[in-house]
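Every protein chain but one is kept in place in this view of the complex.
In order of appearance the chains are A, B, C and D, and numbering begins at 1 in each one.
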Amino acid sequence: MTRYVMGRLASGLLVLIGLSLFSFALIHVIPGDPVRIILGDKAPKEQIGEMRERLGLNKPLVFQYVSYVSGLARGELGNSIKTGRPVLVELTDRFPATAKLAVTGMGIAVLLGIVTGIIAAKWKDTWIDHAIASMASLGLSLPSFWFGLLMIMVFAVHLQWFPVAGGTGLTDLILPGLTLGLLASTMISRLTRSGMIEVLNHDYIRTARAKGMSEPIVLYRHAFRNVMIPIVTIVGLQLATLLGGAIIIEQVFNWPGIGTLAIDAIASRDFPLIQGIIMFMGFVYVTVNILVDLLYGLLDPRIEQHLEKAGG
Amino acid sequence: MEHVLDVTGLTTQFSQKSSTITVVDGVTLSLKKGEALGIVGESGCGKSVTSLSIMRLLGSNATTEGRITFLGRELLTLREKEMQKLRGKEIAMIFQEPMTSLNPVLTIGKQIDEVLNKHEGLGKDESKQRAIQLLTQVGIARADEIYHEYPHRLSGGMRQRVMIALAIACNPALLIADEPTTALDVTIQAQIIDVLKRIRREKDMALMLITHDLGVIAELCDRVVVMYAGQIIETADVRTLLRVPRHPYTAGLIRSTPHKSKGLKRLYSISGTVPPPDEYPTGCRFAPRCEHAMKICFEKMPDLLPVDERTICRCWLYEQTMERPVVNV
Amino acid sequence: MTTPILEIKGLKKRFANKSGWLQKPTFVHAVNGIDLRVFEGETVGIVGESGCGKSTLGRCILRLIEPSEGTILFEGKNISKLDKKEMVRVRRHMQMVFQNPYDTLNPKQTIRNILKEPLVAHRVPQEEHDSLLAETIEAVGLTVRHLSRYPHEFSGGQRQRIGIARALMLRPKVIIADEPVSALDVSIQAQILNLLQDLQEQYCLTYLFISHDLSVVEHISDKVAVLYLGEMVEFGEKEKLFGQPLHPYTQALLSSVPIADPDEQRERITLRGDLPSPSNPPDGCKFHPRCHACLNICRTEAPPMREVEGRMIACHLYR
Amino acid sequence: MSFTGKIVPAKAASLRTPTFARFGKLMANRKARISLLFIGMILLIGIVGPWIAPYDPAQADYSAFLQEPSAEHLLGTDSIGRDMLSRMLYGTRVTLTVAVMSVGITFVLGTAIGVTSAYVGGWIDNVLMRIMDMLLALPGIILALAIVAVLGPSQTNAMIAVGISSIPSFSRLVRGAALSVKTSGYVEASRSIGSSGRWIILFQIIPNIMNVLIVYTTLFIGAAILDTSALGFIGLGAQPPTPEWGTMLNEGKEYLLDGWWLATFPGLAITIVVFLVNMLGDALRDWFDPKAQTKSRA
Partner (left out) sequence: AETGQAEPAAPTASKQASGEPKEGGTITMAMPSEPDTLDVQRTNMLSSDTIAMLLGDTLLSQDPDTHEMKPNLAESYNITEDGLTWTFTLRKGITFHDGTPLTAKALKATYERALDPKTQAKDARTRLQPLQSIEALDDQTFVMHLKEPSAPLLLNLSNLSFLQPLSSAAIQKFGDQYGRNPVGVGPWKFESWKPGESITLVRNESYHSPSPYAKNKGPVHPERLVIKFIKDNQTMMAALESGSIDIATYVAPKDVKKYKKNDTYTVLEQMRSGLGLFVEMNLRSKPLQDVQVRKALNMAINKEAMVKAILLGEGEVADGPLSPNMFGYDPAIKQYTYHYDSEQATQLLEAAGWKANGQGIVEKDGQPLSLTLLSSERWSQQSQLVQAMLKEIGIEVKIKNMDFGALLDSASKGEFDLVFMNYTEFDPDFISIFLHSKEIGGMNHAAIDNKELDGLLDKGRATVGKADRQKIYEAIQKLIVEQAYWIPLYITKDFQVVSNRVQGTVYKDVYWNFQDSWVNG
């Protein structure tokens, strides 16, 4: 088990190293001069050269990469070009908002997705199943940003139930959280449904019924627990992505999270910040995935087998 | 003797997208208290569907007709709640695939406790005690450890023992075993057969054993039902059936086992294959493969009629005469 | 004495079970030092319980998986070190029939294409294809009409015939049949066994016949090898081995087979416990924890293969 | 006695190929029928759109800015007075082209990577999959953003970005499918015969994962339309005046409060097309469902 965790950590590290290379390479091929952005359109030529020197942008690439990675190893992500603050501070400042949104959204999504999924599976091929399936397909087809805009128009502007892009308080959370939750629930709902239908065909479900177990017990104790594994996988993946910033939704709702930070950083060519965000997203992804793997162990006693599959 | 189970004219159909197929066609059989009845037949002939029909465990696309009387109760008209009370308590069932028949995420203990709790109302500690006792009964050493194990840690043979323990937990009047040993190795199969034999002796329950292995039947059963293409074609006590099979199919089946052809260079073989349910021929369903087929066999379905005092058979060969046919084994 | 068409010496196959790339692998000794000689025209049966390494043995011989140790001689020539190209040439003479008739035919190809594949792979001239196809398909009891169909249009028995036809296309000398009848019903099983015997006569084939069904092996084989946990415990002429099994495991195995005759019941030797895990086998004789005739020496020392009463046996009882 | 078994009069005997046979079944599926019908119509619009459009989609009418839908402009005009209906009609072709081309990129590279990885195995598999892992660790939109940042925003680059950013997940799915085929009996049989690796990939593996490929490709087209429009939404998709729907939606979002029609029509169009494509994907999945094929009795 510890060996397994070590293995996962090592491969996570590999992903991060890969990402550091990727992000480093990336910013060097992105056109646009960061210095000009820092100094703005009023800066005369000499000042630009001076700044470039100071940021080390004149040094050879290999040198820049090595100094970047050695910084990473010391936990230093450098300073944001734009604000001059440490990238890590920029990230930790924004992370709470992102986490709040991600957790709320996923909470809603999981609840809604699982309930509708089980209902649809239980009443498979009835009108209620079709209704849920249609909603889910619709949800999967909606451009998330458009859906977000519609939510704002309806609930904030016309009905004025919720504030628009106010801050990060509880009431501000409702709309983006709901938007995210509704959209993400569709995937979970479909997965739960198909998972339940599949599991309900398994031999051990027949065994449970043959033992005289009542239908709710068969559904929840015997079937649902076995569906948890794929659901946890997908929820984990989605959560990992969202914790790295729900880019589009954050953008639509002006949510001060990592996602908006990322778009701003790319737009303003804030190289250290872009690198930091990429590394951060990778880090969150890797961490959440390892946690999800460990969670398998709690959900499924056949952990060895699953770990094998996951690690292979 | 008292009948535990009486099945009359059991017909089960599956509705598919565009058609319905009749998979079990007018099966009639009965089981006395303490009796062991074997059901044999080739793959797809409807053995499992018959047993699942009795348990009412088929999906919603199946319709079952006929009468199933279990200890005086009519199962097909029973409410689902009542049926649930019956299953696991008075009729229990073991399945073919021990590897997949236990819930992978629940401990062995939990899966046995569940039954005891539901049907016997046993509390936690009592049921644990009973469960360990049951596990020991089916020959599991270190039962108290196994109690806490998850199924994947157990071998196939162990799992099948657990399944048996589960089935006999409430001393059912009838145990249906659907190919309980098919997936196991011979040495393990022998162990399971021993357990089943012993349990039956101790609990005095009726056993309905489904298998395609005549050897297993010979070891465990009193009476045999042979099914072909959804129908019963022959019923007899086990000795009679194996010695003097009346139906050409039964005879062919017995003759084509290598054991019976010992010393012969070539095995006897029945030509052709079992037709799928939607292509059953009119007339006798075995006629296209039968060496003795006559004209009438292709035109009209023979009835299941007594051939002599010990055998009931569905074959035109015995329609006129009650004489013994010349079918050598 | 003539040279055996196929000879196996000290064949071993270890599988490494790895669950992560940092983890120390655990090893499964699927085949653990097997010696076997097969002569032309013989049928050698391999029996044993599930997981004892029968399939692994078969695959190693064809080098579908690379053996870890040991040599394989085909017609006296060592083929265990041949490179890919040369091995392809050897495969022309050794073919395989598989257990699961539903899985071994590509559902997307016609029977014709399936049967042609070996001809293409071995560059058999185009003009010979049609006659070979026609002859072979008829030899297995089907007709040329069937060539244009797809596998799903056939029953299990028919598919197994096609699988056999495919193995026959190149007119090999040796056929390794891995449980070719296990998935089939009794009546179909008899048809296939008969077919295999007919073909053996017709094409002068040598069979390595793998099965866990003792009565099938008894019926078809000339010689039988009994495997237990990757090792051979007994090997000899069928009549001798079935008539008077010497190794306690063989004895138990034979007595476990249920006999379809209520009056012919025998004394049964019921083995204790389950097959041990191949990744963690017991010391000494691997069979000793389940053996009814276990000696003290069995616990510590693995018995060597000896010739006893005209057969090979690995047991301390026969010293 | 001969061992000739009587041939089961195969049900499908009259059908030439299984694919043909089952196309009928596909059309029996209501989902498939509906989605194919409407997708057909949309494709038709994509083809004839330019001819039936009442106006030039790039022609600004300085006197008719931001007009509500009317008889003259059925879907209104946009902020610089272009006819929305015409733009929508032209946009159909653009949007679909972008989606299909980007999925084309995904399909070709994803299949190549997935199949190679699965069949070759070993360290190549390991390296390829680690790279895919790495790319998966970034949200697709960030990856796409990065690619667009490098290449600059344009329709082609959006296409490339969307295509590349879905390669990791596509190739993983393909690899999974290919792996299960690789361990199947017929691949082993093929190896035992002595067939070459290329033969096995081309004639054994690819045909048998074709159904999976088709289903995934269809579903990825839906996702590609959404991704492209998301890129358009943050201004990095097709560039104006190209009437790509996502770009139009982006332009429309500036007028949410007083030009509802600008965002509504492209938004609806995207939703409908993605919905239909996904529906087709679902139908194809049902159609290809292994359970619908001959029951395997392994």
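Everything that follows uses one rule, which is that a residue touches a chain if its C-beta (ideal position, glycine included) is under 8 Å from a C-beta of that chain, and two chains touch if they have at least 3 such contacts.
Treat the numbers as computed from the prediction; the structure is a model and nothing was measured.
For the chain excluded from display, the touched partners among the shown chains of the whole complex are A, D.
One of D:Pro153, D:Pro168 or D:Gly246 touches the chain omitted from the figure, and that residue is D:Pro153.
Checked against the hidden chain, the listed residues A:Met6, A:Leu21, A:Leu61 or A:Val157 yield one contact partner: A:Val157. Set against the missing chain, the residues D:Leu36, D:Ile80 or D:Ile206 yield one that touches it, D:Ile80. Although one chain is not displayed, its contacts with chain D can still be listed: residues 58-60, 62, 65-66, 79-81, 152-154, 235, 239-241, 251, 253-258.
Contact between chain A and the absent chain runs through residues 30-34, 36-45, 47-48, 50-51, 54, 82-85, 90, 93-94, 97, 149, 152-153, 156-157, 160, 163-168, 251-257, 260-261, 267-269.
One rule holds for everything that comes next: only the chains that are shown with their structure count from here on.
Look at where the CA atoms of chain C average out and do the same for chain D: the two points lie 47 Å apart. Multi-chain contact residues of chain D (touching two or more other chains) are listed as 3-5, 8, 11, 297.
Shown for chain C are the residues that touch two or more other chains, namely 21, 155-158, 188, 191, 194. Against chain A, in their complex, chain D makes its touches with residues 130-131, 133-134, 136-139, 141-142, 145-146, 149-150, 152, 222, 226, 229-230, 233-234, 246, 249, 253, 256-257, 263, 267, 270-272, 274-275, 278-279, 282. Only residues 42-43, 155, 157-158, 185-191, 193-194, 212-219, 238-239, 242, 252-254, 256-262, 265-271, 273-274 of chain B touch chain C when the two sit together in their complex.
Residues of chain C touching chain B in their complex: 49-50, 155-158, 185-191, 193-194, 197, 212, 214-216, 218-219, 252-253, 255-263, 265, 268, 270-271, 274-275.
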